[in-house]
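Here it is: the structure, laid out below.
Here the complex is missing a single protein chain, while all its other protein chains stay put.
First chain written, first letter: the chains are A and B, and each begins at residue 1.
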Amino acid sequence: MGYPHPSHPKETVVLSKYFGDAAARTHQGWVERGGYEGLKKALGMSPDAIIEELKASGLRGRGGAGFPTGLKWGFMPKGDGKPHYLCCNADESEPGTFKDREIMRWTPHALIEGCAVACHAIGAETCYVYIRGEFTDPWDVMEKAVAEAYAAGTVGANAMGSGKRIDIVLFRGAGAYICGEETALMNSLEGKRGNPRIKPPFPAAAGLFGMPTTINNVETLAAVPHILNRGAAWYKALCLGNPKSTGTKLFSVCGHVMKPGNFEVTMGYPMKDLIYEMAGGLRPGRTLKAVIPGGSSVPLMNREEAESALCDYEGIIEKGSMLGSAGFIVMDDSADIVYEVYRLAKFYAHESCAQCTQCREGTAWTTKILERILKGQGKQEDLGLLLELSEQMTGKTICVLSDSCAAPIVSGIQKFQSEFDAYLSRAKAPAPAGV
Amino acid sequence: MSAGHGVTHGGGEEHQPVFTGGALGQLEALYPKFPTRQACLLPALWIIQEERGWISPGAMAEVAVLLGLTPAYVRGVVTFYTMYHTHPVGRHFIQVCTTSPCHLCGSDEVVKALLKESGCGELGATSPDGRFTVIEVECLGACGFATPILVDNDFIESTSPERVPGILAGYR
Partner (left out) sequence: MSADLVNVTIDGVSVSVPKGTTIIEAAKQAGVLVPHYCYHPSLPSPAVCRMCLVEVEKAPKLMPACVTTVAEGQVVKVMSEPALKARESVLEFLLINHPLDCPICDQAGECELQDYVFQEGRAGTRYADYAKRFNPVEDFGPDVLYVPNRCILCTRCVRFMEDVAETPVLNVSERGDRAYIGIDRGQELDHPWSGNVVDLCPVGSLISKDFLHKARAWDLDKTASVCPGCTQGCNIMIDTRDDVVVRLRPRANLDVNRHFICDTGRADYRWMNRGDRIETPLVRDGTRMVPSDWETALPRLAATIKGATGRVVLLASGRASLESLGWVRRLLESRDVTAAIKVPQGPEAPLPGVPNLALRTERVPNLDGAKLAGYSARWKDALAGVEGAALVVLLDADMDDQEVARLVTAETVIGLQSVDDDRVKCAAMLLPVSTMAEENGTYVNRDQRVQRFTEAKAAPGMARPAWWIASQAWSENNPGQGGPLTSAEAFSGLSDFIPALNGLSYGDLGLTGRVLEPAPTASGARHGAAR
């Protein structure tokens, strides 16, 4: 449901059913609402059977990359004698995305349950939940919930009496967007700078502390118990668009809408309805200009693309962008695309880890060019330069941070060039960047 | 491996150990949760900041000894993460999100109101009474509740210029 709003009739409420229901936060409350049934079932299943069930469900990673979850778990070695680790990526930092925050704030036990199931499936005894440092409320809620789960014997040395050890350890980030990148997160957990690592080796071979590791997003893990409870067939059937995108998904909608919030719909739901019906549409008298649908790291969609897109992995690619983490930044006709693109470039420049040359220097340089354009001091060749730099910032580095910086810039210029031209031709008054 | 005596470091300022008593207990409770001591670095830095308000060179040297690292290594890590303070800040540290989604919803006005009401005047500065420091931060992850601000550990959603005086009054 679109917390803080009441559930919209067209939502398919699974993960968000108890958002806003404080009683669901407690262990007792969660059990009363059918919680931990999925874990109980999972502990009675073989890891392979769980993985098969997930593969059949079609669940794909909700953190942004959309990698099939069952397949990822299946990559973990078996019988290798090494400790395995699960990392839960709760470093939700993608501008426009605020869904994991609500899962942790309202249904912490859903996440703990998902983590415990995953631990069993991949042969891990420890799950580290990496929560971004700014999430003070979700931290407090999760901390209480974990303590309760230990006290109830749901997790710990003998999880639910299964004889299996499952430890859930919370870990607080300290202000670094890049730690949402899986290998950067592992470095951070190890007490290092949050620098992304070169792959290979992939985490399933050598991840956290050099051991086989699986890393999943909060929303992905929270969906797992539901799949075990209600079956892969049920989950797979939740599909309105492409059969490769199944289940429900939380879409964070923010920016220029009347009712920003998280809306849970079946994959393939029309973006138009999501924005205009569920999120309350735009402010009176305003029209839609652009949507950045995947959190900020994906190309902008113009009005036509946004209004015709279906909300699933393939549907948004078809309309020239990507689903990413499904945080929709909605801009109406009052938005200054040049400024917003500049603001995003500044974000990436601030968050670059400093490892790769193109990212370290490129994000800062593109920010300066955009700043100059906004000041009314841009040069005609600046747009070509931005496009050229963006090309060199794409597909050249260890992680995709600089690609993410380039995506809104390139699409902004391609789809809204007139707004750039207005600054360049001095037709528009300068808008000095910054406060 | 005890925190022991004061560590003189860098400029020669005397560092009073952080990891004694309760703080040391907190840190030691973390050790069994990780296979390496190094992994306790971020949590240890949080403990220091909770205790002292910022992470001084002396504290970095102290934690380095405890975790088997070097002060230079610790500094490299500390400066990577924006939430750790390497200088003293105001009693109340205010972080305002100004990334695109919040900017669209008027975060610039919230920043202006905070700078004016707190007396800080400019971003990063501490108010003359030492009470507040206001900084602009990148996405706080609550874009649906624009504009969120973080005052110390209090996460306040949906602020507006009008709400600012009332919010600050709670910290005076």
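Throughout what follows, a residue touches a chain if its C-beta (ideal position, glycine included) is under 8 Å from a C-beta of that chain, and two chains touch if they have at least 3 such contacts.
Here the structure is a predicted model, which means the values were calculated and not measured.
Residue B:R75 is the one among B:K33, B:R52 or B:R75 that touches the chain missing from this view.
Of the candidate positions A:G191, A:G362 or A:P408, contact with the hidden chain is made by A:G362. One of A:E53, A:E92, A:E351 or A:E419 touches the chain omitted from the figure, and that residue is A:E351.
Against the chain not displayed here, chain B makes contact via residues 9-11, 57, 69-73, 75-76, 79-80.
One chain is missing from the display, and on chain A it is touched by residues 176, 193, 198, 349-358, 360-365, 368, 372, 377, 385, 389, 392, 395-398.
In this text, only the chains that are shown with their structure count from here on.
Look at where the CA atoms of chain A average out and do the same for chain B: the two points lie 25 Å apart.
Considering their complex, residues 83, 92-98, 101, 132-137, 167, 169, 171-177, 188-194, 209, 252-256, 260-262, 292, 296, 327, 329, 331, 335, 339-340, 343-344, 347, 350-351, 353, 435 of chain A touch chain B. Residues 33-36, 38-43, 45-46, 67, 69, 76-77, 80-84, 95, 98-101, 103-105, 108, 111-112, 123, 136-146, 150, 153-155 of chain B are the ones touching chain A in the complex.
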